[in-house]
Structures are given as C-alpha cells and as structure tokens.
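Note that one protein chain is taken out, while the other chains of the complex remain in position.
The block that comes next holds subunit A.
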Amino acid sequence: MQVAVASNFKAPLESLADSFEKQHGHKITVISGATGKQYGQILQGAPFDVFLAADSRRPELLEQQGKIVKNSRFTYAIGQLALYTPKHPHPTQEFLTTSRFNYLAIANPRLAPYGLAAQQYLQSRDLWQPLQTKLVRGENINQAWQFVHSGNAEAGLLALSQLLQADISKDYYYLVPAERYAPIVQQAVVLKTSPAATALSDFLQSDSGRKVIALWGYALPDRKDTDNKGTTHVR
C-alpha cells in the first residue's frame, strides 16, 4: 500500500507503520513530499492509496472533486508551532523584538500551513511588517529547518514535531501559544478502497495510534465518537 504523506509527518508515520505492519500484516510504502505537490500528483493519477496532508484544504478539495473514498476524510493530527533559537537558550516571544538575529526562517505562507501559522503569529504581534527583511522562506517547513540547522538563520518558526524528532532540548525553543494562529489541522483521506487502507485509517484514529502521534509533538483532535473521553485534546 502506497501512502503519500506531508514531509512533517514522515518520521511519525514510519514509526506508526512499524507497529501497524506487525498488527495487520499490510506493508506500507511511505512517499513523503510537499502537500501541494502530492495533491497535484493525485489529480494526475498518482498510485497512492492513502494521503496524509499537512492541511485540510487539499483533502477538502479532493473530496469536492470526488477523488476520495466517501466519508474517508478525517483529522489525524494538529500541528504545533515553536520558535527555535539554537544559539540562544531559553527564548521567550520577546526574542523576536530584539536584534539578536539576522534571519528568521519560516515556511512559505503561500504554500505551507506552518508558514501561514507563522505569518498569523507574527501578525498578531505586529511583527510581520517590521520583520519583512529578516524573513527567509523555505519551500516547506523542512527547508526552513535546514536554514536554521545549517546555521544560516539564527531562528526559525518551525514545527514542534521537527524539534522533537531532532532531539532538541526544551531549553532552545518556545512553544507559540495556540491561540495566536489558526489550528494547523492535518487531514487524511483514503483514495482507494482496500482492507489495508481502511485498517490504516482506523489505526490512525485508534487510542494506540493517537498516543504515538501525541508523542511526536502533535495535538490531537477531539474524538469523533463521543465516548466521554473527549479530554484527550493535549495542549
């Protein structure tokens, strides 16, 4: 089974795939890339079974265009934004008003949901215009990470999941308050009906699946089936 996944969720999916393969016996091939690109590829007939997008816009479009299995769209994770400053320990949001950085890396707001969230956050603090000359835009959140990781940008508004994946200590990032940007809702859709695809969709929404997703630095949507456990929303 071929699963197309947003770059930011590649590592979590790979770890999920391990236990999924053991439990269900279906083999998963992970194809990661930018959500916009994969959306275009799906329209051109790419042979993907399941699509885990970085946003809800592309899955919604696919649903409207009748390209998905009916009622298969669901939210699997909610991204969290963090300010990462590898050379300046214990950053607060005041860091962005200082002159301690030449470049702030973000994902391109026009293409990537984490970039849009970064823009909304900066706008909410009236920093979007003043920081224009310091903003460098990566094609996606992974490229923004490369800009910071290579030392070319001193700070970045990145995905918390990336920082956890790279074992970055809590001392070097500041978790942006969730009310400062519209939720980064990451949705999945099933593109082709098969037992394996259904099983993966169920697995991602199961308790054990959700536990793993939360460990990777994502918040979780409230459960669809109201089983009085609606408190699993981690923030």
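The rule is short, and it goes like this: contacts are C-beta pairs under 8 Å (C-beta built on N, C-alpha and C of every residue); 3 or more make two chains touch, one makes a residue touch a chain; residues count from 1.
In this section, contacts and distances are computed from a predicted model.
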Name of the absent chain as recorded in UniProt (options "Pyruvate dehydrogenase E1 component subunit alpha", "Phosphoribosylformylglycinamidine synthase subunit PurS", "Transketolase family protein" or "Molybdenum transport system permease"): "Molybdenum transport system permease"
Selected from A:Phe74, A:Tyr103, A:Trp128 or A:Tyr172 as touching the chain missing from the view: A:Tyr103
Per the touch definition above, residue among A:Asn71, A:Gln129, A:Ser150 or A:Ser169 touching the missing chain: A:Ser150
Residue of A:Val136, A:Ala178, A:Ala199 or A:Ala214 in touch with the missing chain, whole complex considered: A:Val136
Hidden partner chain, touching residue among A:Pro12, A:Gly36, A:Pro59 or A:Pro113: A:Gly36
Residues in subunit A touching the chain absent from view: 34, 36-37, 40, 102-103, 105, 108, 110-111, 133, 135-139, 143, 146-147, 150-153
